[in-house]
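Missing here is one protein chain; the remaining ones are kept as they sit in the complex.
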Amino acid sequence: MRKEMNTQEILQRHGKGADELLGLLHELQDAHERHYLPPESLGAAAEHMGLPASEVYGVASFYTMFSLKPRGRYIVRVCQSPPCHLLGSTDVSRELVKELGVQLGETTADGMFTLEMSSCLGVCGVAPAMMINDEVYGNLTVARIGEIIDEKRSAT
Amino acid sequence: MNMSNSTVQLHIDGHQVEVAAGTTILDAAKQAGVQVPTLCHHQNLSPTASCGVCIVEIEGSPALKRACCTPVEPGQKITTNSQQLRGLRKSLVELILSNHAVECPTCASNGKCELQDLANSMGVEFDRFEKVVDKRPNDTTSVSISREPNKCIACGRCVTVCNEIQTVNAITMSDRGFDVAVGTFFNEGLGNSSCVNCGQCTVFCPTGALRERSETDSVWNAILDPKKVVVVQEAPAIRVSLAEEFGLDMGEVTVGKMYAALKRLGFDYVFDTNFTADLTILEEGTELIDRVKTGGKLPLITSCSPGWIKFMETYFPDFGEYTSTCKSPQQMFGALVKTYFAKERGIDPADVVSVSIMPCTAKKFEARRPEMRDSGFQDVDYVLTTRELVRMIKEARLDFKNLPEESATDIMGAYTGAATIFGATGGVMEAAIRSAYYLLVGQSLANLDVKIVRGMEGIKEGTLSIPSKELGTLDVKVAVAHGLGNARKLLDKVRRQIAETGKSEYAFIEIMACPGGCVGGGGQPYGCTIADRARRGEGLYREDAGMAKRQSHENPEVARIYKEFLTSPGSEKSHQLLHTCYWERSIQSGSCLELKTHKHAASHAH
Partner (left out) sequence: MSIYRTHILVPIDEGTVQAGVFEVKRTLEREIRERGLEGEVRVLETGTVGIVGKGVLLAVYPDRIYYSGMRPSDVALLVEEHLLKGRVPSSLKHAPLDLQDGAKVLHRTGLTLPQKRVVLDKAWKVAPDDMREVLASGGYAGLERIVADRMTPEAVIDEVKKSGLRGRGGAGFPTGLKWELTRNSPGGRKYIICNADEGEPGTFKDRLILEGDPHRIVEAMTIAGYAMGATKGYVYIRGEYALSIERMQKAIDQAREYGLLGPDVLEHGFAFDLEIKKGAGAYICGDETALLESLEGKRGNPRIKPPYPVAHGLWQEPTSVNNVETLANVPGIIARGAGWFRTMGTEKSSGTKVFTILGHVEHPGLVEVEMGTPLRELVFSYGGGVSGGRKFKAALLGGASGVFLPEGLLDVRMDFESLKENKAVLGSGAVLVMDEDASIVDMLFSILKFFAHESCGRCAPCRIGTRQLLNLAWKLRRGKGRETDLDTMLRLAELMCGTALCPLGQSVIMPVRSAIEYFRGEFEACVKKTTEEARV
């Protein structure tokens, strides 16, 4: 019920011009406790904007920041672009896969972590890097991965 | 911007050519007698520019340009065929083939596939690139259309036709990069989407990734089952669409050969949907006159096209009560075969397998609607598209071109010229006008050719003056729309008029889901252009012109069925078997939300 209210509030904050669509989808996703866009959210957005539902789906599925399946509480986005790759992101990714027990694109069974690959995060100065939600973690080493993940685990 | 009066001169492969400003290089080349190879391009669709096959060289420009979407500029020197271009095009086709499930021998579009044709003409090497086809499941959620994503080359034609021409918006390009796919909302499948089953996507698909849900196996099984009485009806458009598939001229009417072929395939009774087309005119004409007389909902909108009906239920549910309650000719036929015909011939309707041959994929959906069981059975059991019939004829190795002409069964087989033009846009309107005029005036139109509603213009309209004895002179404004995008435009206007003034300027509207009407249906041969559709339509008008009886009310079989079975147009029995009701549907999933109109008894039964 409360969530329904939320969706309505968010819709009302946005005009019906198509240029509002990405911003609207961002907000709907941010408001969802599982950080994703379920069919109801996309359907509501389509209806609000007067756009075909299929088109909104096509748009949402294009952009990597939008998820169409439920995600974990912490979204771990590990940068795999060339600068990070050069400085060892492959090992970091492998360690994350091991530590979390999920492959890239998957969510841990407890709904805590989603592991995603990311293109350049623009923090190449501290490569290899990853983001957990809005926080940047740089100068990563295989050894630090366990620590960082443990810290998140115990924070809950 | 008016650029039509200025022209551009340029050279293409050494030929000087002068074309209108704004012409694409592709079209300019055509005018110079040069065919630039294309793949994703279709002359009736806006370019998606996805394949790159039509690249050309422009002197002085370092970049190659796509001929399909690049406008010409004065003085250009264009090369369409060089060593470099040939090499690139060949590589490109090889690359596209590496991402295509090559199953030509078993593919629905074998022989009509534009990729196959291109590969063949270029002499490509098959194993230049490693195969990269991600196995994706076929979409079999729809009863009308199936999709094989592994054959899709992501040209985007289907999306363009669905969204721009039809404005159905069921499909979209989804995902990104190599994963790009044609999909529906959350990939729930065509059967769970706003798809109206018009099948235009299948006609435009260059590679057979989209096709009808084939029912030929079921039909063969029924034919080969000695216990079953297998009957068949054929839509008007079929008789003008087989010729082109069997080495005859496009637009040639082959009705006698069609009957012969169906008999040789093993159908026990060969009827003709044209019979119920005539019947439809009497039912719908009566409904129209009734609404005019009693001040009922106007405009009356035709209901023959099941793609249009689902579109109406999805996007214009408020037009349910404006839409004629008449079933389509296919469904009228289905209901009568398992009642009237079975009774006449003493056949147990449970043993009857009713097959229809339609230019249409939406008819498959229509036959399975829960409302379409008024005979006590599913009225029409199997619907085959033109493409499926062609396949069956080829499978049976019939020499269609040289078959002797035969005739339909002597019951429910007769038709007039008015019925045959149902297959072309404006045909239903013209047939209705002919009979309504007669019914209201007491004599036939002096000239039965109602030209204002003919032709390929998207929305046609006109006003008819009908000197009715009973009602005085009526000025009836009519409109005809074909292609759902045009229907949307027209109905938006009508909706506005009704909202603003309480009534519309139109009394009667014909809507056909497919551009060109049924001859341009989604079940018609692959690859047909709008011009091809026009030629088929002209074939139907030629047949009409040559017929002795050209008005539906002149059909003796129709008179007989009213006399022996239905009583009169709009009778209670007619309403029970020949009329239907409409739903409101979800735009997202296409599922029924609520019944918008109810099946009611005949108005004058009260």
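Miscellaneous remarks
Every chain is named by a letter (A and B) in the order it is written, and numbering of its residues begins at 1.
One rule holds for everything that comes next: contacts are C-beta pairs under 8 Å (C-beta built on N, C-alpha and C of every residue); 3 or more make two chains touch, one makes a residue touch a chain.
Since the model is a prediction, treat every value here as computed from it, not as a measurement.
For the chain left out of this panel, the touching residue among B:Thr7, B:Asn44 or B:Ser91 is B:Ser91. Across the entire complex, the residue among A:Leu11, A:Ala31, A:Val97 or A:Cys124 in touch with the chain not shown is A:Cys124. On the side of chain A, the interface with the absent chain consists of residues 17-23, 25-26, 49, 51, 58-59, 62-66, 80-83, 85-87, 117-127, 129, 131, 134, 136-139, using the contact rule stated above. Against the chain not displayed here, chain B makes contact via residues 40, 47-52, 55, 64, 66, 69-71, 84, 88, 91-92, 95-96, 98-99, 128-130, 132, 153-154, 173, 175-180.
Criterion: only the chains that are shown with their structure count from here on.
Centre to centre, using the average C-alpha position, chain A and chain B are separated by 44 Å.
Residues of chain A that touch chain B in their complex: 39, 42-43, 46, 52-55, 57-58, 61-62, 64, 68.
Chain contact summary for the complex, chain B toward chain A: residues 163, 169-176, 183-186, 193-194, 587-588.
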